[in-house]
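Below are the structure tokens for one structure; questions will follow.
A protein chain is absent from this complex, but the other protein chains hold their places.
Chain naming follows the written order as A, B and C, and within any one chain the residues start at number 1.
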Amino acid sequence: MSGLDVMTFEPAPERYAWTFGGADPVARIRPGTVVRLFTEDCFNGRVRSERDLVSEVCQFPFLNPQTGPFYVEGAEVGDTLAVHFIEIEPARDWAASTTVPLFGALTATHLTALLHEPLPELVWIWELDRKARTCQFRARSGEFQVALPMDPMHGTVGVAPANLEVRSALVPDAFGGNMDTPEMRAGVTCYLGVNVEGALLSLGDGHARQGEGETCGVAVETAMNTVLAIELIKGRPCPWPRLESETHIMSTGSVRPLEDAFRIAQSDLVHWLVEDYGLEAMDAYQLVTQAVLAPLANVCDTNYTSVAKFPKQFLPPGEAMRGVDRHLRQLAADYRRGHS
Amino acid sequence: MSGLDVMTFEPAPERYAWTFGGADPVARIRPGTVVRLFTEDCFNGRVRSERDLVSEVCQFPFLNPQTGPFYVEGAEVGDTLAVHFIEIEPARDWAASTTVPLFGALTATHLTALLHEPLPELVWIWELDRKARTCQFRARSGEFQVALPMDPMHGTVGVAPANLEVRSALVPDAFGGNMDTPEMRAGVTCYLGVNVEGALLSLGDGHARQGEGETCGVAVETAMNTVLAIELIKGRPCPWPRLESETHIMSTGSVRPLEDAFRIAQSDLVHWLVEDYGLEAMDAYQLVTQAVLAPLANVCDTNYTSVAKFPKQFLPPGEAMRGVDRHLRQLAADYRRGHS
Amino acid sequence: MSGLDVMTFEPAPERYAWTFGGADPVARIRPGTVVRLFTEDCFNGRVRSERDLVSEVCQFPFLNPQTGPFYVEGAEVGDTLAVHFIEIEPARDWAASTTVPLFGALTATHLTALLHEPLPELVWIWELDRKARTCQFRARSGEFQVALPMDPMHGTVGVAPANLEVRSALVPDAFGGNMDTPEMRAGVTCYLGVNVEGALLSLGDGHARQGEGETCGVAVETAMNTVLAIELIKGRPCPWPRLESETHIMSTGSVRPLEDAFRIAQSDLVHWLVEDYGLEAMDAYQLVTQAVLAPLANVCDTNYTSVAKFPKQFLPPGEAMRGVDRHLRQLAADYRRGHS
Partner (left out) sequence: MSGLDVMTFEPAPERYAWTFGGADPVARIRPGTVVRLFTEDCFNGRVRSERDLVSEVCQFPFLNPQTGPFYVEGAEVGDTLAVHFIEIEPARDWAASTTVPLFGALTATHLTALLHEPLPELVWIWELDRKARTCQFRARSGEFQVALPMDPMHGTVGVAPANLEVRSALVPDAFGGNMDTPEMRAGVTCYLGVNVEGALLSLGDGHARQGEGETCGVAVETAMNTVLAIELIKGRPCPWPRLESETHIMSTGSVRPLEDAFRIAQSDLVHWLVEDYGLEAMDAYQLVTQAVLAPLANVCDTNYTSVAKFPKQFLPPGEAMRGVDRHLRQLAADYRRGHS
């Protein structure tokens, strides 16, 4: 534990960021640091009962508050930031989900513009049992209840975008952001290409759990206490966010239509097998075809997100992203030893 | 075992069907029958070595031969056919995969028409070890080999289409067909809405295994020995193919763009939870959002196929499709007892 | 006029075709023949007042009756059929348009499956003034009326599909069919690749006029008296329908998503400039980029249709499709001389 830098950051209510890019850093982090932080839920904590409709209690564009941005020392354009999630733990014993007028996969939206009236606007309050590790669903109509397993994750993790852009925290794109993949859970390392000096990492949008695709557009939303470890991979770019778990490497793509998101993720995975595992491109294309998992992340946000997930056990000899995940797992183990 | 009708059908080479609809039945089946059949691979068995390029040895439209169609006695428009897969076993100790010019997810195609030259056309011969339950990949360039788990499935299962149509066996649509989902494995029941008298079930396109999305367009293709049990659900329509395993109920959608395939599958699942499990529609929308898995099937065929997969353990009390899956599992157990 | 073969065909009510492919020919035509025929409207004449809702008076799949198919003598796979429209004249002094539940571009549909209730189902009866060449719109709510120019066209023109398929007359695809482009007007030649012996040409779905994209899914639908001249281009394939007017050559593409329909039409136009006008492909790409018009045809049918329209005055020296349009215009002139 000695020598392990641990930083704690709990944002004051007025310190949240609402964008990727365009916000001043809240703190500086050295690579190799463990960061403990709090993230507010996507409603900025304003949906607390079935009466709290998003269209009434929330105010655009002040949705999806991000904790950060953190300036990572030494991060330069062309590097890759590695963010390892040591813990993602709900900070409350409840969570909220809602429908939002003209938002979601099974409704007319502002971008799939149809002549229908919006679907009903409703709130579901979910009870979180942090001991039992469950999220309790209660139907609004009738008596049905069911406990789903808790599987905490961050819907939104990203850095400042390239091309001088500033993007809403509701957007997923090449800089990461609101990808809404359940794969972003504790034990996973997320790789993000650095577009500006200091990278400017932010995160938020904790979900106690979420289905694949986030069909209605809103997960089981809650505040989180999260512990990260940060590293930097110098001189190695990462064009789209990648993830690594103990068992899988994963590429992501975020764009519309959904087949293009799939193509980005799958192409990136093919290139990854070439770069880090020495396969020839057509061999990688073949192997990916037969071994990949393709769990959808979101089909509701400004861009849709597809994940291409490859089991490590079927990889050729090699090391993903210079092996930084192994190093971060060591940091995580050190941290846990000191904090259990 | 007494009273169990078992029919065996091995098609003569000239008896394969190349379409859904438009082919004369090869046999009549009574509901409650177990059918043992053989399916040829999608290349009609013509790709047997790395020198057998699809563009040279195969002849359009004679791709993807289907075993069938089977006329199911009593099947009428508005009924649903239930097909339970008791066994799907590779009939050979090898399988073939290929690239096909202008076909696949990561290439220009006839439908995503670009000005590029086709990617290289290549064949990979996979060794199947039916004891070890593995498929052996050998890279074409370099020495890399790896054994992937065998997970046999049928890429193509369908009935005659509605609207007087006849569709190529390469097409997935509301009638089923070339959905290419790895979920179509032994132990699963597939529900198909009946569009014409007798339903006219056919199947083929065996895969020793396949990744989700079938990225390059071709799986680990092999002939299969397959055992089915058939039932009929009278007066119950099924607008899009559904599947049921011991652990999950699944809806599918097949169309382009991929988000519309996702929408069909997810909407159908919402409606299913309303029809068979008594949830109100918005409650079903919410529960699906948090609990669904969304494994892609294919992103390469004429239509793309998305699967919405819901864990049975989180369902309200109820019975999928009148409980026919339970009955079919019983038939399967009876069959196995008699044939082990 | 001597030597001009003129055939007249008015289908008996039970002789309409509801598919492309799969129907027996109603007549044989020699290339060089002029054909006078009648087409019923897409509702099979059943929507005659504001009370005649499609969902009540029409019966799926008996929508969009086609006159034909005509067996063209000598037509073989790999040839192209050229159909020149000499006249397309409304056969009635009224036309109907409607909304249809879950059909159209600005509504949830069976393929863009959402949880909304259908939009209202309504009928508009349009008055056609064949002397003034106008279509009179009357608002259902309020007093507004306006006369739009009559611009008669066929929404549906096609041949039997390839790949052993039979497709609903509601579908546009590589065989033509329900493309719904306003460019299919009198004075235009339509080129269709021949997929089966005899080609099996059918047509129908007359529109007194239609906007680009056919937004609500239904045009100003009416029966037509149409005069065609037919020719055959031997040994010249045509992968997607092409059109030629006195002033433009046009390629079409029909698929989803709409950008892929655009890509097909634009790629085909690039290839056309290479094949018949000797441009190098990248030069053709550049010239098309700056000179093409891209009027949408339909964004509501099973496939969406995009048209790429190039002004003849900017073409290099050359001759489209072996100059058959010039020959057909001559036939048309001969016919008009004999029938005015």
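Annotations
Convention: a residue touches a chain if its C-beta (ideal position, glycine included) is under 8 Å from a C-beta of that chain, and two chains touch if they have at least 3 such contacts.
This structure is a prediction, so every number in the text was calculated from the model and none was measured.
For the chain that is not shown, the touched chains among those present are A, B, C, taking the whole complex.
Contact with the chain not shown here comes from a single listed residue; of B:N44, B:T107 or B:T156, that residue is B:T107.
The residue touching the chain not shown here, chosen from A:G104, A:P257 or A:P295, is A:P257. Hidden from this view is one chain, which touches chain C at 97, 99, 105-106, 119-120, 122, 124, 135, 137, 139-142, 144, 146, 148, 209-220, 256-259, 262-263, 266-267, 270, 278-280, 282-283, 285-296, 299, 304, 306, 314, 316.
Residues 106-108, 112-117, 119, 257 of chain B touch the missing chain (whole complex, contact as defined above). Take chain A: the residues that touch the chain left off the picture are 18-19, 21-22, 60-61, 110-115, 162-168, 170, 239, 253, 255-257, 260, 263-264, 267-268, 270, 281, 285.
In this text, only the chains that are shown with their structure count from here on.
Centre-to-centre, using mean CA coordinates, chain B is 35 Å away from chain C.
Here the CA centre of chain A is 33 Å from the CA centre of chain B. Inter-chain centre distance (chain A to chain C, centres taken as mean C-alpha positions): 48 Å.
Looking at chain C, one finds that residues 112-115, 257 touch two or more other chains.
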